[in-house]
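Removed: one protein chain of the complex. Kept in place: all other protein chains.
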Amino acid sequence: MKIAVLSGKGGTGKTTVSNNLAALMTEATIIDCDVEEPNSFIFLKPTVEKEEDICVEYPVVDDLRCKHCKKCAAFCHYNAIIAGTLLTLPMKEICHDCGGCAIVCPESAIEYQTRTIGRIFSGRAVTGNKMVYGVLNPGELSGVRIINQVKKIVQNDPIVIVDSPPGTSCSTVAAVEGCDFAIIVTEPTPFGVSDMKMVVEMLRSMSIPMAVVINKAGLGDDEVYKYCHDEKLEIIGEISFDKTIAEAYAKGELAVDVSEEKRISFTQLWGAIHGIIEVTYDH
Amino acid sequence: MKLALCSTGQEFTSTLDERFGRTNYFIFYNTESSEMDVVENSAREAAGGAGGLAVQQLVDNGVEILIAPEVGPQALDALNRFNIPAFKQGIFKTAERAIAAWGNGELIEIEKPGNKGLHKA
Partner (left out) sequence: MTIKEIVIISGKGGTGKTTLTASLVPYLENIVIADCDVDAPDLHILLDPEIRSRENFVGLKKAVVDLSACTHCMACVDSCKFDAISDSIIINGMKCEGCGVCEYVCPSEAIAMKDTVVGTVFHADTTYGPMVHARLIPGEETSGKLVSLVRNEAKKEAEIKGLGTILIDGSPGIGCNVISSITGAEKVIIVTEPTMSGLHDLSRVFDITDRFSGKVFVVINKFNLSREMSIKIEQESKKRGSEVLLKIPFDKRMVKAITDKKIPSLAEKELFSEAGFEEFVKRIT
């Protein structure tokens, strides 16, 4: 069972929800797929047992073989190869690593070298959960390869909680792809509702069932409740706005460690998630 | 010598463009024959890699010197490899004036990458 926690809008409490849920179920694996801005490690303080570099390949032209026929440059859909009559020059930062230039080259003059775009850390969270998270090197354009590798590492784990990137871009798609269920964390503001609509649209097109958690309940207005009602989205939990949670978050502490009351509310949220997943997969 | 300049319009007196990769037009000027030629920059609407595609057009047209506002680090690298030095157009607003300034040795060669291409340092 893979459960994605995502949000559309950033800062609604995606990491708070995924990390606190993980803390209450130590047999679950938690993965942080927000590789641009990974934050779960701040709260879960993992002991890292294994690190691996994630590499992509880029083409290098063998000048002895290359006849400068320009076929590679004509093929490349990303304009990543500049071809002159005496020099054929791939630009590795623009290359998407599709392998096309080597396939079209009649002289087998294209070879690949690798470069690192980020790193994956695996270990145990302070809560006891297995934890894997990826980090994209600043300046790199896309973390999709890292996300895919993080997911591959945990593919056989029985329960996986996926802390997903915000938004609905290719990284988010990569993070939630193959998940059995999605929990959308939103907040009762016009921004929260607007961004959430895009997430709902994305999840529906991917046929992933979903439910909603409203964070910072009590702030804002009731537009989000109306929207969920109209779209028949079940609200399985509400976390009321509370300065003690915000302060714990600021210090990098888990909400379930703040008070017994918070622990109970996240335990109830787990109960609701179990309930809705059972209903979803029984039919 | 064949020069290339980045221009917003198709005339010698048109305002120079402030972009290299996504400039509207390239103006080519042959210093021996005083011939001028204008091509629309096909990289202008490119999805990505505009700098590379712009360099490709210079290479295809046998350009030997580039006069530009600024050039990103990747494109500058590529220009280097193709032995095309790049000069900063600086305060000169039209192709006409920038070419004259280049002739007088008033333009500065671009060595340090500008802020246009951030993909990877």
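Letters are used for the chains, namely A and B, taken in the order the chains are written, and counting of residues starts over at 1 for each.
Here is the rule we go by: a contact is a pair of C-beta atoms (placed from the backbone, for glycine too) under 8 Å apart; a residue touches a chain by one contact, two chains touch by 3 or more.
Predicted model only: the values in this text are computed from it and were never measured.
> Please identify which residue in A:D53, A:E111 or A:E201 touches the non-displayed chain.
Only one listed residue reaches the unshown chain, and that is A:E201.
> One chain is left out of this view; which of A:L141, A:V258 or A:I277 touches it in the full complex?
Only one listed residue reaches the unshown chain, and that is A:L141.
> Which one touches the absent chain: A:C170, A:I264 or A:V279?
A:C170
> Among A:L219, A:I264 or A:V279, which residue is in contact with the omitted chain in the full complex?
Spelled out, the listed residue whose C-beta touches the missing chain is A:L219.
> Provide the residue numbers of chain A that touch the chain removed from this figure.
These residues touch the chain not displayed: 7-12, 15, 36-37, 39, 42, 75, 77-78, 96-100, 103-104, 136, 138-143, 148, 165-173, 177, 188-191, 194-195, 198-199, 201-202, 205-206, 219-221, 243, 246-247, 249-252.
Everything below uses one rule, namely that only the chains that are shown with their structure count from here on.
> Suppose each chain is reduced to the average of its Cα coordinates; what separation in Å results between chain A and chain B?
A distance of 40 Å separates the two centres.
> For a test of understanding, state which residues of chain B touch chain A in their complex under the given definition.
Chain B reaches chain A through residues 43, 46-50, 52-53, 55-56, 59, 74, 78, 81-82, 118-121.
> In the complex of these two chains, what residues of chain A are touching chain B?
Its residues touching chain B are 73, 78-84, 87, 89, 91, 93-94, 139-141.
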